[in-house]
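Note that one protein chain of the assembly has been removed; the remaining protein chains are unaltered in position.
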Amino acid sequence: MKKWLLTLCMVLALAACKEEKKEETQANADNKPVIKIGAVLPLTGDNSVVGTAVKFGALAAIEDKAKGNLKYHYEAVFEDNQQQPAKTATATNKLIMMDKANMVLSFTTGIGRVVAPLAENAKILHMCSTLEDENATPMGKTSFFQGPTLQTYRQLVFKALQQEKVSKLALLAANVGVACSGTEKLAEALKAKGMETKVECFNPSDLDFRFVIQKYQAQGFNHFYIQFWPPQSNILLRQLSENNVTPNHIFGSGIDVDTDTSLYNGIHCFGGNSGTPEFINRLMEEYHINNVYMAASAYDLISLAIDAFENVEDVNNIDEILAYIKAYATRKCLSGDCKLLNNGFIANKAEWRTYKDGKPVFLGD
Amino acid sequence: MEYLINLAILFGIYSMLALSLNMLIGMGGLVSLAQAAFYGIGAYATAIGMTSLGFGFFTTIILGIIINAVIAFVVGKILARFQGDYYAIVSAGLSIIVFSILQNWKSVTHGPLGIFGIGKPEIGSYAFYSNTAFLGLVAVFTVALYVLYQWINKSSFGRVLKALREDEKLTQSMGYKTKHYKSVIFVLSAALSGIAGAFFASYIAFIDPSSFQLKEGIFLFTIIIVGGLSSALGSIVGALILISLPEVLRFIGLPYETAAQLQQMIYGAMLLLMMIFKPQGLFGKYRM
Partner (left out) sequence: MKKVKDILNFNKLQSGMTCDITPPTSYGLDIISVKHLTKQFMGIKAIDDLTVGIPQAMTVGLIGGNGSGKTTLVNILTGMLRPEAGEITVRDKKRTHIKSAELRKYRIARTFQDGRLIEQMSVEDNLLLPVTENDLIDSIKEVSISDYKDRLEKVLEMTSLIPHRKKNAEELSYGLRKLLEVGRVLMQDADIYFFDEPFSGLFPEIVEQVCEIICGLQRQGKTIVIIEHNMSLIRRLCDYIIVLNHGKLLAEGKPEDVLQNKAVQESYLGM
């Protein structure tokens, strides 16, 4: 009896969570042929804040493009991969084989490398929104990876450091993805410019940085560059604050991805193109999200893809689509000037911002 | 159909993992959370072997088996000093250590950047490029592991394992050197999970340490709990449920704003219901 009662309670609780289905895109009133834009994103789990921002960036692009006179009706299909390779493979296969997606959007280089061969086999377009990646050579002939180049990134960080008159910088990074190797190379570059630097990388399970902070403070390092994702980033910020490191002495890459953006008030934040202030406000109000990290990059990629589909003869001819993208990838983007490099990587600007009362304030790019 | 074939490949890989883990936990009563470590070692043996050393896929399987067997033999001796919950905790520590090595030994494993471009198996001039062919190969190995499991289960070796999981002292009194039995099953389980790792690496064609963390070991443990301890059929069914359930949930028409979150909730609720109504798992033959 108790078991059945518990079961009933659980079913009722789940039923109560269901919302009315909202139309994600405008209805296909003119009965146009449908093009499906698939996206494999971390919608739950550790990186869900960014995955959600990317999702709404893509939706905003579809919505804006739909205002024009288009040949096709664009539908978005989102699948959750929890940022795991195995789930990425099944989600991508579902998009390609069951949903018959015409393209797939992914996020971060590691995941992009799982999607790329699957997209190439299926002869469909794959676009990957990524952070700075020195070796972001697209895997697969039908893939484009977009993000700021390391050089662009380093130049912006150096500009910020110069403005704050930093001569000694302790760099702390997570040993995840390109964070550690990128930070090490940044440290080398800054050293070459005459700055004194110290670098340390940490495992994802490391959650106590106080000893390291105090160690470097004792050596006269009062400025910190950090590259972490939550929960490490939030814990580190709190521990920096506890050790009297003021926000304007903190330079963070990829850290401002929490829904509570007031955590980043006064901190120098880099990376993750959010777009213009108007775009940011629009996403926040329309989709009720607090964080729009990487949303602009997704907006740009989907916009480019839609332009390609609209301007080719045959949307199922991947060669035509690739040719169009290669011709038009260099253009003005929401993420600054987008430029297609020789290796197929689309470079956009790096972003430098801070936060005031939880709202992003742009300082440069 | 292609989608189902891809899903079946993953199901096959996780069936192999579940069978190897059930030999250890279900039959031997050794609650180990280190399975993901051996899974990862097997995957990296294939990734490095194929991309850097130019070995063929099947050669890398043997390489992975040997590496796993050696590590498991040494680690098994240390783990043998612990019982019950302590065994699980120490084995979890091994999982964390292996992950740290994979994450930080960048010159060999490329750290968090991972290894990409891992090739497909070849026999002579035939390459298993198509998913159907790859699935066929996975199926052959899965069936072989199933047969091996049943062999061990029916053998005197299996009987001794099932006895020592409940009462090691009593089993010793019947003339069995139980430490050796525990060592053998630990090594065997590690070696077999390395085979699954090899297939995973080749199938996904890209691996990084994030796929082989402690939580993967916990996921594998969940598979055999749901399917049932000490049951080969339970291992297969558990893998089928836990691999396919999240995929089935993708096809339920949930509102897009909350689809992913609701899928997780439904998944969790279904697992909970299964454990409420079938605490021993669906086909379990052993209660811990």
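Which chain is which? They are A and B, in the order written, and residues in each are numbered from 1.
Note that a contact is a pair of C-beta atoms (placed from the backbone, for glycine too) under 8 Å apart; a residue touches a chain by one contact, two chains touch by 3 or more.
Note that the structure is a prediction, hence the values are computed from the model and not measured.
Judged over the whole assembly, touch between the missing chain and the shown ones holds for B.
Of the listed positions B:180, B:215 or B:278, the one in contact with the omitted chain in the full complex is B:180. Within the full complex, the residue among B:55, B:157, B:219 or B:267 touching the omitted chain is B:157. Screening B:171, B:193, B:211 or B:263 for touch with the missing chain picks out B:171.
Mapped onto chain B, the footprint of the missing chain covers residues 151-152, 154-157, 159-160, 162-163, 166-167, 169-178, 180-181, 184, 285-287.
Everything that follows uses one rule, which is that only the chains that are shown with their structure count from here on.
The geometric centre of chain A is 32 Å away from that of chain B, both derived from CA atoms. Interface residues of chain B, counted against chain A in their complex, comprise 2-3, 6-7, 10, 96, 100, 103-104, 106, 111-114, 116-117, 200, 203-208, 210-211, 246-247, 250-251, 253-266, 269, 272-273, 276-277. Chain A makes touch with chain B in their complex at residues 3, 6-7, 10, 14, 17-22, 24, 43-44, 48, 76, 78-80, 83-87, 89-91, 93-94, 96-98, 110, 113-114, 117, 135, 139, 175-181, 203-205.
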